[in-house]
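I have a structure I would like to understand better, so I am pasting it below and will then ask my questions one at a time.
A protein chain is absent from this complex, but the other protein chains hold their places.
What follows is chain A.
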Amino acid sequence: MNILNNFEYFKPKTKSEALELVKNLGDKAKILAGGTDLIIMMKEKMIKPEAIIDIGDIDELKGIECKEGCGAEIKACTTIEYIESSSELAKKYPALTFAASQLGSKQVRVMATIGGNSCHSSPAAETPTPLSALGAKVVISSLEGDRELPIEGFIHGNRKNDLKPGEILSKFILPEPVKNSACRYGNIGLRNAMEIDAVNMAVNIELDEDKATIKNVKLVMGSVAIKPLVSEKVPTILNGRKLNDELVTKVGEAAQSEAKPISDVRASAEYRTDVIGALARRLVKESYEAAREA
C-alpha cells in the first residue's frame, strides 16, 4: 500500500520551466505541490503517473498580494498554513482564513497548498467553498498565456476540473469585498482535525446603505454535491428583504431542497440534510450581523 509506482521526478526552478515540462509531458505527468492528496492517491494506486513535476518550491508561484482597495491575489503554491496565518488576508477575508484553519492538521496545512486544494477537486474540500462565496477567479497558465475563470467554472465534479494538458493553475484573484458586506464559513465533520467535512458552507451578504436590507447574498455549499453548489433559491428569498426568523427558516429549507447529499462512511444523507439546514440558518445570521457592523 505504501509503495509508489516508478516515476521520473522533475523539479523546475521557475514557472516557465514548469510550463515547458507540463506541455512536454502532457498527461503522463502529475503536478506535485504539497503532496498531501497526490502522494496518498499514488499510494492507493488510484493514479500511476509516469512523471512528477514538483512545483512546490517555485517562489514565483507562492505568496499573497493584498492590495488596499483592490482585493487580493493568492499564488497557487501558497500553503494553507500561510493563508491561515495571514493577518492582512484575515482582515478582508476572514471566511477564507478560517476555512484554511479548519483543513486537515497542522502538518497537512504546512504542506498543502491552496492551488492543490482546488486542483484535487474533492467535493468536500474546505477552500473552494469560501473562494466561491467571495467571487474568486482562478488564473490558469500555459506557454500560450493565461486564462481566467470563476472557481465554480473551474471545478467540474469529483476530481474533475478545467485544467487541460499543458496548463497549471497559477493563482487566485479575489475581488475587494464590497461595502456593507461580510462572508462567514462553517463546517461540520465527525471530529475537529483530520476529518473530511460532512458539510461545509459559506455565506456572503451585502447590505444596502440602510445596513438592514439585503442587497445581495451568495450561499455556497460543499460536500453536498459533486462540486461546490451555489444556491439559486436563497437570493430570491433574501434580496430586498430585512432578515427575520421566518426568512432564516426559509433559507435553511431552501438550502436543504437544493443540496444533493449522499450517504457514505462519514455521514448519512439524512444527517447531512439536517446539518445543511443548521449551517445555513447559522451562517446567514452570522454574516448578516457581521455585515451590519462592517
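Criterion: contacts are C-beta pairs under 8 Å (C-beta built on N, C-alpha and C of every residue); 3 or more make two chains touch, one makes a residue touch a chain; residues count from 1.
The rule is short, and it goes like this: contacts and distances are computed from a predicted model.
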Original post:
UniProt name of the unshown chain, from "Carbon-monoxide dehydrogenase small subunit", "Monosaccharide ABC transporter membrane protein (CUT2 family)", "ABC-2 type transport system permease protein" or "4-hydroxy-2-oxovalerate aldolase"?
Top reply: "Carbon-monoxide dehydrogenase small subunit"
Original post:
Considering the whole complex, which of A:18, A:31, A:52 or A:100 touches the chain not shown?
Top reply: A:52
Subject >> Candidate in contact with the missing chain, chosen from A:39, A:90, A:212 or A:278 >> reply: A:39
Original post:
So which of A:46, A:194 or A:269 would be touching the chain we can't see?
Top reply: A:194
Original post:
Where does chain A touch the missing chain, residue by residue?
Top reply: 1-9, 11, 32, 35-36, 39-40, 43, 52, 54, 56-57, 81, 101, 104-108, 110-111, 192-194
